[in-house]
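Only a single protein chain was left out; the remaining protein chains are all shown in position.
In order of appearance the chains are A, B and C, and numbering begins at 1 in each one.
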């Protein structure tokens, strides 16, 4: 089928390749002409603007499909607002980025004013998606889902996609997925630190590999841990500094809003916050209190 | 090779079968004659006591190997103490149960007084081990490991076993494995509860299956979650009551002892504790305090 | 000075009495005429509407002061919107309820369009405030603070009030105060449950009293705990079911938004959520997983 990909970064760029490999016609657009050039070299039809993207899709009859793969928030808002003007009834907008599901509900309602159909596609797989396929969790207009299924089937691994309900269902599932991901990574990390804290001198790469054969904790993340330990057994080249990109925060906020206890997801998020602090004010307060009541020694900043 | 299995429960019984399937000669013993009978029917040599077990191993020259697979604590202590009397220098005792690694260090030292060699074998795989193989993390005497490698290779999946260091290294790794397991399960559980708390009416079995194709959180536990949701989509037949079996507690204690922060593992353990409380005293204290300072309503027991 | 109190519930009703006791003239209004009647009996000027409230304040020259003490959210929004129409430049609106600080910033901006001055007053003290005084944290217009200082001084205990900055500073401080309160209550609650879990048969009322004399954990909450244990030593009449009223949630959300780790406040909030669950879905997921991989027994719902 014909589909446009808007946003040709790490994710979008590889999706173009995977779609082309599946025999689809892809119109590719990015604000960066070099990214468009790369996609064109791979076989896509390059576009110079969103308007141009839509024009190039119009060569083929039937509803037009635009997959937006840009940063969540303003960039996605702006792209969808512009597509609202460019598209017409029955056309399809898919937001494959990491948008907050509330934004997706809003986008769906806005586009519905012109009967433009909307899908929110939670997308997981990272840089491995090109090879393995992208796990896709869809929400939104069911008829649109049915229409774009050929492209989705190419993008995803076998059985790695599903339609989960009305608008927002896809991005909500992706948000929860990432919350789980945060807590799983923290789970492994605590375990590996415990192993490292002994005098057993564990070969962590080997242990990760062994665990991945038949143990209860086997997983893809554990495979990646094995790879990381093979490259740098003590992770000595790394700083224990971890960013977070929004979905973990949203997951905790959803737990708070819905009165669902999320202690491990919150703990994982807070561990990242702490990892980025140079001199925690909270811990300074405690050091000061201990000094006040017990005369305990403090360290000077 | 020839090996005795002592303890023919869910784990030990299946290990006998897997070893027989691999062409090994197995002497099987359990306090329960019916369990011995079942093993004998499968092709093992049944024994009526530990002494009989050792005698039956003695028909073959070379060091004798006894795999102890009984509950950790007293049962394991008692078995190893009796084997100390029955075995002689160069013989091998393997503790494949969920013993605390400190017990394994002690067992190793005790057996060493007669030059009996000891291995602690952390064993993961549950009821799936018969089919998939048991993931094995070994610690203890390296020469003993080399000697029993044929049996270990049969028990484990391909590449699913490793030697990790002196006595205790196997059971310490298994303890950490289970701590990670607790936190991973809690991670998924929080996520699924968040999904359940929406009005999206997620098909959780389908979502688990989709996530298992290409997503970052794919894992064996997630496969099992998919199976569980297929059997009972709302888990309506279950009570949210969860036991814990020791290793999770030990993992938290190790974190405490070694000053390693284990917030997700501890949170997972505490969630299990809470799940078993009928009327939390702590929460009654808080209800009472809120009533005292704010006149907030309380619920009567 | 002259001041109107709008909202004569547990908090507002007692504030009227305290203000009257301090020699102030109070116009009292509530939607419930019985509450107005009670205030009038105590010496306040009763009003039948917000318009009537403002009219009755107008008998005295100088800027009019209205203290709004109604539930946060819609009730506060509506009251302030109506006061916007009724008041004029230089008049003062104080929101003494538990509003979110973001709402207070908004209210401040809205009222500023008519040069009406706004103060947000975080108010703590519960049902004890009548006797002890209300701890008051103020934010907003400094000139308004100076104007109403006589009333604030009457409401608060000696030295129990302060101006902390522009609009929102008062309610933000109150929000954090409540977050701390959640975590402190949980801290004590965990400790008392640990004491209860022994076979020492502690006299918790006595222990609370002893701790309150010279120990590091002495506090007012601990005094209240002592009172509660005196009334019902085992808290046997209570259910461990605890509501939360918003500020704890906001505090966690602020931690999330500002990347400030708040593990104890979040844990305290989640403990309340859990206390209200009949049959946790998360724990059912874990019970199901344990059954799947290990054949562990489950409890039926």
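Here is the rule we use: contacts are C-beta pairs under 8 Å (C-beta built on N, C-alpha and C of every residue); 3 or more make two chains touch, one makes a residue touch a chain.
Note that the structure is a prediction, hence the values are computed from the model and not measured.
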With the missing chain put back, one of B:121, B:155 or B:267 would touch it. Which one?
B:267
Which of these touches the unseen chain: C:30, C:103 or C:254?
C:254
Sites on chain B contacted by the missing partner chain, in the whole complex:
216, 249, 252-253, 255-257, 259-263, 266-267, 269-271, 273-274, 276, 280, 282, 293
Residues in chain C touching the chain absent from view:
124-126, 128-129, 132-137, 139, 156-162, 164-166, 168-169, 172-173, 176-181, 183-184, 186-188, 190-191, 193-195, 197-198, 200-203, 206-207, 209-211, 213-222, 251, 254-255, 258, 260-265, 267-268, 270-271
Pick out the residues on chain A that sit against the missing chain.
10, 126-128, 185-186, 188-190, 192-193, 196-197, 220-221, 224-225, 227-228, 232, 235-243, 263, 267, 271-272, 274-275, 277, 279-301
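Here is the rule we use: only the chains that are shown with their structure count from here on.
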As a quick test, compute the distance in whole Å between the mean CA positions of chain A and chain B.
34
Whole-Å gap between the CA centroids of chain A and chain C:
39
Would you give the residues of chain C that are in contact with at least 2 other chains, written as numbers and ranges?
263, 267, 271, 274, 282, 293
